[in-house]
Every structure is written in structure tokens, then in C-alpha cells.
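Removed: one protein chain of the complex. Kept in place: all other protein chains.
== subunit A ==
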Amino acid sequence: MPLGPPSSALNIQGPSTGDALQNAPRAPTHITIHPVALFSILDHYLRRTDSQPRVIGTLLGTRHENEVEVRSSFAVLHSETDEQVAVDMDYHRTMYELHHKVHPKEVIVGWYSTGSNLNTYSALIQNFYSQETVNHPAIHVSVNTGVEEGQEAGVKAYISSPVGTVPKPENCVFIPVPVELRFHDAERSGLDLLLSTGNSPTSTSSQPVADLEIIERSILAVSDMLDRVLAYVRDVLSGQRKGDPAVGRYLMDTLGASTDDLEKGGFNAALQDTLMISYLANLVRAQAEVSSRLALTAAA
């Protein structure tokens, strides 16, 4: 799943060439981003000063074989003028050390900037970060916030390689790398919460949400899907549409799920267990309440 506008680029991974390059780390071919990193970048962009056309910062994460997982990010001060670019290195170091204390596993993997233009300064900053990510190629993630007219919001990731007969820091080629959003399943509900918040007209939602409400939403979504499948199947049966064997196979696998367990009295047993637990929970709470009240009575 690409993050952002689709591109027609083919990403070819060259075969590892012999022993000569065995020790050199391979360039990442795949980059994943955690929502926290992304949202921090957006927040940083929101808090920029008027004079800053774009903001940059450091990406932290972990490396696997040839995949880089960006897990968080922090803002770094920098200034760009027509003549020069400056990055506050002390600041970058301090922030990294602070961050490292809490998440010891996360290391510097590269940098981000907002906006999608790559220029000489990008190459210079890239050069700086390549020194920070010793032995590993630095990655560059550019986040287009979609604020400017005519630009689509999206995320792109690049690695760099030197260009020219004499490698100079201000010359490099940025090679796009596929990037996608990745998060743990357990964090999914947080994103759902934000999504529904973002969709509401006031951009706010109150907590806590009742469990039942969320179940209702899911069940409605499922029934909506069933309706869509049903419409499709009817269309195929009546000959209005040509059936796709792959879809048929998927439907068979999904809907053929066995519910034998439920029918063979499993339902009643599970029901009794659940009721028992519910009873127990209420009993425990009642006891706790009673004993906290009893503590309030003075010995006569």
C-alpha cells in the first residue's frame, strides 16, 4: 500500500554482488513509518515560524535486513537562506540523547523535511545525516502536507547515492524507495479514534466511548460489506457482470467458515461461562464497595 500519490516507478533491487560488498550494509529497499513519526512532523510543520518555508527533523527507528522502520521523530532547528543552510547540531545531539534514554532501541536512521522539493540544501543535509548514521545509508522522508494549492498530501522516501566523477557533498541523486504506514494492531483503535474525530464537524470527540457503540459500528460495517458482496453475487448470477474466479474463491474461503462449534452446544456452555464471569465481577465490586463503607464506621 503506497503512502501518498501512486507512482509508476519500478523499484528494482539489485542482486547482492559477491563477497566484495558482503560487509557493506545493503541499501534499504523498503521503509515503514509509524503514525507517531508522521503526526509529529505535521505538528512541527504547524508550529513553524512564518519565515520558515519548510521544517526538518531527525527520524529515529530500527533497521532490519533491508528494511528501515521509522518509529518516531523529533524536530531540529535549521535555517535556510539563499546563501547558506545551517542545522543546529548540538540540539540534534541533545534531543537524540534524551530520546535514547527512554527508547534505547531506536537509532538515527535519517531525516525528514516537509514539502516535496529536493534541492542542493537537501543534499547537504543528507550528507550531514549520512555521517550520523554511521555505516548505514541515511534515508530521507519528505512529507507533503498538502497545504499548498495543487499538491496532493503524501509521503515519499528516498535514499541517496553520490553522483559525478568527484563526489561532492552538494551533489547527490535521491532514489525513491517505497514507503508505507505501519503500526501495531493494538494501536489500531487509537487511529480509528482519531479518524472518527477528524471526520466529525467540530474535530473533537468526547471520551470515553462505550464498548457497545464501537461494536455497533463494526457490525454495521460488516453488514455493509455483506450487502456489497450480495449485490455483486446477484449481478453475476443474473449475468450482468462477469464473475471473477479469484473473488469467488475468496468468498468461498471467507463465508465457508465453520460454525459447528457454536451449534453443538458450545454456545450454551460459553454463555454460562460468560454469565458466571459477569456475576463474579459484580460480586467482587459489591464486596469492595461494602468493605470500603465498613472502613468508614467507627468501632462503637
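List of remarks:
Assume a contact is a pair of C-beta atoms (placed from the backbone, for glycine too) under 8 Å apart; a residue touches a chain by one contact, two chains touch by 3 or more; residues count from 1.
Methods note: contacts and distances are computed from a predicted model.
Between the listed names "Mitotic spindle checkpoint protein MAD2", "RING-CH-type domain-containing protein", "E2 ubiquitin-conjugating enzyme" or "Eukaryotic translation initiation factor 3 subunit H", the UniProt record for the complex's undisplayed chain reads "Eukaryotic translation initiation factor 3 subunit H".
In the complete complex, the residue from A:I31, A:L59 or A:A75 that touches the missing chain is A:A75. On the side of subunit A, the interface with the absent chain consists of residues 1-6, 8, 34-36, 38-40, 42-49, 71-72, 75-77, 88, 91, 94-95, 98, 101-103, 145-147, 152-154, 180-181, 184-195, 197-199, 203-209, 211-212, 214-215, 217-219, 221-222, 228-229, 232, 244, 247, 259, 262-263, 267, 270-271, 274-275, 277-278, 280-282, 284-285, 288-289, 291-293, 295-299, using the contact rule stated above.
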